[in-house]
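One protein chain omitted, others in place.
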Amino acid sequence: MKLLYFAWLKTKTGCAQETLARPDGVDNVQALLTWQQGRGAGFADGFADLTALRVAVNQEYADPSHPVGDDDEVAFFPPVTGG
Amino acid sequence: MKLLYFAWLKTKTGCAQETLARPDGVDNVQALLTWQQGRGAGFADGFADLTALRVAVNQEYADPSHPVGDDDEVAFFPPVTGG
Amino acid sequence: MIKVQQEDFDVAAELQALSGGNHKIGGVTVFVGLVRDMADNENISAMTLEHYPGMTEKQLEKIEQEARNRWPLENSLIIHRYGRLAPGEQIVMVATASPHRDAAFDSCRFLIDWLKTKAPFWKLEETPDGGKWVDARASDDAAAERWRKLS
Partner (left out) sequence: MIKVQQEDFDVAAELQALSGGNHKIGGVTVFVGLVRDMADNENISAMTLEHYPGMTEKQLEKIEQEARNRWPLENSLIIHRYGRLAPGEQIVMVATASPHRDAAFDSCRFLIDWLKTKAPFWKLEETPDGGKWVDARASDDAAAERWRKLS
């Protein structure tokens, strides 16, 4: 799966984008968020407050229960501030 | 006093603007409107329905009770339709 | 600023004059009114705008001042044309510039709503049946009335 990070989440994780195999047992957004929290210091910090984050699966906003699959593009970012 | 007429009121009265001595006893907008109704066919027609008319005294909207004096500029017109 | 004029106006140049160089401005709202070729199911070949010189400027200045009192505006502009206009031509431009977009939107709409019921302009439409003076619309009165409640 392809994972993307934007704004301060990119700074905290030190990662803009990565492609990796879907972790075992991770089949929805909530599970992916929990998995991110266990990846080490930068990710733990970035994903500490999940209420401060938004998730998009294949470029559409997704709830925690939304499924994620091997070929999905999943993006993590703070609430948007354009306009 | 100076009297002005706009839009269809100008067409009906056949008059765009006139200067005349203030008629005897005409000291407010209501009296002036009543006087206009008695000036002949074109004026009687134009001033028949006073609810369809607006009056400005010295370029400010004026109620029927607003006083009118010898040196005033009084304008009569239908509700505005600009913009 | 108020402009009552027969000639057309250049929206870009007016916007540049309105907001250029003022870095406190975060949002500009603009409304431009155009002559339609159809109204109440009748074809309009042209329109003539009559106005009351002197009173027009006075009323527009009062309306603009009221907007400046109600909202935190950095700048504002009303341009209204008179004379004969063809379909597609610009009739009116209202623009407001503010640090905040809500103020820019509200004040711009206030200006056009009030202008439509207060500024002494009258439209004569040229239709296949001849010239017709446009009737004032109750919806315009209602739109202006909305803002009265705020004061």
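Labels for the chains are A, B and C, by order of writing; each one numbers its residues from 1.
Keep this in mind: a contact is a pair of C-beta atoms (placed from the backbone, for glycine too) under 8 Å apart; a residue touches a chain by one contact, two chains touch by 3 or more.
Small disclaimer: the values here were computed from a predicted structure and weren't measured.
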In the intact complex, which of the presented chains make contact with the chain not displayed?
-> A, C
Full-complex touch with the removed chain, picking from C:S19, C:Q59, C:S76 or C:T117, is C:S19
In chain C, positions touching the absent partner = 10-12, 15, 19-38, 87-88, 99, 101-102, 104-105, 108-109, 112, 143
So which bits of chain A touch the chain we can't see?
-> 4, 6-8, 56, 59-61, 75, 77-83
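In this section, only the chains that are shown with their structure count from here on.
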Approximately how many whole Å separate the CA-defined centres of chain A and chain B?
-> 73
Can you check how far apart chain A and chain C are, centre to centre, with Cα atoms defining each centre and the answer in Å?
-> 48
If you average the CA atoms of chain B and of chain C, how many Å lie between those two points?
-> 26
Do you know which chain C residues sit against two or more other chains?
-> none
Residues of chain A that touch at least two other chains are none
